[in-house]
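As you look at this complex, bear in mind that one protein chain is not there, while each of the others sits in place.
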Amino acid sequence: MKVGIINVTGYAGVELARILARHPDAQITSVTGRSAAGQKLGDVFPHLSEIDLTITEEITESVDVVFSALPHAASAERIGRALSDGVKAIDISADFRLKDLAVYEDWYSVQHPCPENMEQAVYGLTELHREEVSDANLVANPGCYPTASIMALAPAIDAGIIERDIIIDAKSGVSGAGRGLSLKTHFSEVNENFMAYSVDGHRHLPEIQQELELLHSNGSLNITFLTHLVPMTRGILASCYAPLKEGAIASGPDAKDEVRDIYDNFYKDETFGKVVDAPPMTKHTLGNNDCVIYPTVDTRTNRLIVLSCIDNLVKGAAGQAVQNMNLMFGLPEDEGITQLALYP
Amino acid sequence: MKVGIINVTGYAGVELARILARHPDAQITSVTGRSAAGQKLGDVFPHLSEIDLTITEEITESVDVVFSALPHAASAERIGRALSDGVKAIDISADFRLKDLAVYEDWYSVQHPCPENMEQAVYGLTELHREEVSDANLVANPGCYPTASIMALAPAIDAGIIERDIIIDAKSGVSGAGRGLSLKTHFSEVNENFMAYSVDGHRHLPEIQQELELLHSNGSLNITFLTHLVPMTRGILASCYAPLKEGAIASGPDAKDEVRDIYDNFYKDETFGKVVDAPPMTKHTLGNNDCVIYPTVDTRTNRLIVLSCIDNLVKGAAGQAVQNMNLMFGLPEDEGITQLALYP
Amino acid sequence: MKVGIINVTGYAGVELARILARHPDAQITSVTGRSAAGQKLGDVFPHLSEIDLTITEEITESVDVVFSALPHAASAERIGRALSDGVKAIDISADFRLKDLAVYEDWYSVQHPCPENMEQAVYGLTELHREEVSDANLVANPGCYPTASIMALAPAIDAGIIERDIIIDAKSGVSGAGRGLSLKTHFSEVNENFMAYSVDGHRHLPEIQQELELLHSNGSLNITFLTHLVPMTRGILASCYAPLKEGAIASGPDAKDEVRDIYDNFYKDETFGKVVDAPPMTKHTLGNNDCVIYPTVDTRTNRLIVLSCIDNLVKGAAGQAVQNMNLMFGLPEDEGITQLALYP
Partner (left out) sequence: MKVGIINVTGYAGVELARILARHPDAQITSVTGRSAAGQKLGDVFPHLSEIDLTITEEITESVDVVFSALPHAASAERIGRALSDGVKAIDISADFRLKDLAVYEDWYSVQHPCPENMEQAVYGLTELHREEVSDANLVANPGCYPTASIMALAPAIDAGIIERDIIIDAKSGVSGAGRGLSLKTHFSEVNENFMAYSVDGHRHLPEIQQELELLHSNGSLNITFLTHLVPMTRGILASCYAPLKEGAIASGPDAKDEVRDIYDNFYKDETFGKVVDAPPMTKHTLGNNDCVIYPTVDTRTNRLIVLSCIDNLVKGAAGQAVQNMNLMFGLPEDEGITQLALYP
């Protein structure tokens, strides 16, 4: 299988290259990048020097599938061209995640360059849309925060045990902000510092809302989603809170067990959705494709608390993209993404 | 004014020494520590080498005020002795913070060694109890998380604009866990990692509950309080969420301004309670005694969001202790704690 | 091939487990640990939960090869027993690295518990002793600093282009200090801090000296070796300095090319010894088995400068141990250790 990576020079792109370089059934045959065009991939990223490719402006080979790690808007346009050429596409950007064009254009403040492809796009949170992904030509790979947040809350919403008032307090390592320069990612500003950001509303909220409401039998959800920057490179932890529906589950200590059973059952056949016995830490996901989920109950207040962790560049981007590619091409879902977490 | 520091070798103790060494009206005359007894303070802590004192087992000088930075239970016992000797005392431990003995003994799983002094103890969140602190012989210095959380929520509760359902998602640097060794504070375990801890209930919850309920006109509060460990040394950020009471304030964008006015007004005469125009970061408090507070409204969900930052060792421990000492001795409240944040 | 890991709970042990869990020809069948005995490996290390083994006090299975990640002295004793049972052994500790018993006992301040096995031990810096490793029953896996330092200087010494006056200024991430608790590895002490340590002499010096002198045609070397602690988890960078022998190579800018040719030639057939065109960074080796080497010349002073990087837990410990195992069992040298560096 020949694979092209558009915008290999961002962190999602370079992580795709790392993963695909060891994928038994994929071969990277073309990689693009604007500012680095003309350079050898291994000169820009020495850890990839074994991949003997020159970065080009455009995909130069005929490929079976293309991953786009471009910024939104730019991505949709290129994806459109690939689809026209009969190439399957996985879009790491936000362009095809939202089903409602108006919501997209409102949150992203651009006109969608390629709305005609929105309908065929499948939201690629694999665990929730496995069948559709298998049949898709275009997969919209989920955002990093949505992956952690949706996987944390889906079982509870699906089981109907929580009220609609949800708080997601999410924390991410700095690589989530990308490789582009900014004072907000300048080492001396971020290091030894902790802050909230996008306090007036983060673009990942509508995506979370859309997917969780699909599972919610009873109208809209009332979600507050707040993001924070952790002085580390990789990892997301989402802390999710919601009131338990009165009478929906046992009260007291049994509540924890009952919630646990619901989660175990929801993810019982999953390779990467892991329900665990103790509060997780992001380090347990460093470099792997897991989403580690710990559901519990604050029995003092009768609230559900769910903690979930992912590596934002793996399950939150490149790893899940490869998971989706595997499904689209009938390969084992975990092929090429079985790496264990790097600890410590 | 002669000052003694009990257990100078913990992080709160050594921070007290740093601050008091530059305090114009205080002189450290005796410092204690168990394992380091017999050593020069400057040999254990080279940055304090100008303080020419030997660490002893017990306070060796007659002093005007004693700070105890001992662990709970051990602290109350020593404080009791100081008070009997007519020495004023500021307790950095949790021993005298809770008014209800049963709550203390339940959360701390010990018998209180000195309950007879509980009644005279003043909870030393200075901004809320200034008058009582001024008259006190015994001040219970607040915990670090409670300082940030209570200051974040007090204005809203006092103004009666929020419902009783409160989520406090708090994040702390590692120095909050103290200088004692543990795998949980081992560098390679904490670095490049983010996790929640004390998920079943953190001991600072009853303290937060007690103080906020004092301000709440209408019965008990339903608080979920969850703590997280940030891979940095100093700093706390608390993200606080609560539904706005219907009709209590304007809806829509005006809500933000109205909330802001309530906060501005609450802290208008304060030196260290600073309401700010933009989401704060912990770095703005590095080494200073400020509590920086940013109140806003999630207008999509009609929830109050308040972000607050402190340096856990200054406003969250040693700095506030000195602020309280200043009041107890009739000194200007900010004497010795005017240091600006170290940036970057 | 059945593999046992003695002391799996240290960082070298747990890294061995991570690597061997994905090795196509090895199966971990027994893991030991003292304090964690009786626990499931996956409960202590959640990222290894797929390995279904209980930690035991002693190796419980008959195995083909045993890795010991015990501290020195304790290690030799266990290794001795394994060898008696006809099991091949790879010792991650320092017990069999030094050829001279007196030097060992002097630097490690213990009596060697198993000197009878010293002679058969092969120093397992694979690139220098490949043939002997292939035939060995006992491999002494090199220290992390020695691996980086020896690989940096071996080509120059072998080519006879430098004088005997060598300075090795080495810097390591904190995982090199192990998983044992100490104030020196306490997060708040190490973070945002940089220091030299073992200034009076680090135990890795005699090992470096022994191996480099084997390559030195002309008597002893005069090596100063100073180690520093970097506030990061993994990675070593060694900066090595030595005067160029007068007339040994061209002077001026050509010196750099000539030195580069010597290094290229020395490592031309190596998978893991990589001579590079630009100064390396430890991140290029994060999680991989490479030793990345950059030789250059300070043409102002006519000194050789060599910079080398490794991941201290991979090429500096577990990865090189597996590389040696592969050779001992006739497998491809890179089997199971082809992981690319995790970037960023």
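Observations, loosely collected:
First chain written, first letter: the chains are A, B and C, and each begins at residue 1.
Following the convention adopted for this analysis, a residue touches a chain if its C-beta (ideal position, glycine included) is under 8 Å from a C-beta of that chain, and two chains touch if they have at least 3 such contacts.
Note that the structure is predicted; figures quoted are calculated from it, not measured.
Touch with the chain that is not drawn comes from one residue among A:185, A:210, A:302 or A:338, which is A:185.
Per the touch definition above, the residue from C:212, C:232, C:259 or C:275 contacting the chain not shown is C:232.
Interface with the hidden chain, as seen from subunit A, comprises residues 11, 173-175, 179, 181-183, 185-188, 190-192, 231-233. Contact between subunit C and the absent chain runs through residues 165, 167, 169, 171, 173, 188-189, 191-197, 199-201, 222-224, 226, 228, 230-235, 237, 239, 241, 243, 279-283, 286, 294, 296, 298, 300-301, 303, 305, 307, 344.
Looking at subunit B, the residues touching the absent chain are 11, 14, 18, 21-22, 45-48, 50, 175, 179, 191-192, 233-234, 276, 278, 280, 283-284, 286-288, 292, 338-344.
Keep this in mind: only the chains that are shown with their structure count from here on.
Chains that count as touching both subunit A and subunit B, per the definition above, are C. A simple rule picks the central chain: find each chain's mean C-alpha point, then take the one closest to the mean of all protein C-alpha atoms, which gives A. Rounded to whole angstrom units, the spacing between the C-alpha centres of subunit A and subunit C is 37.
For subunit B, residues that reach two or more other chains under the stated contact definition are 173, 188, 191-192, 231-233.
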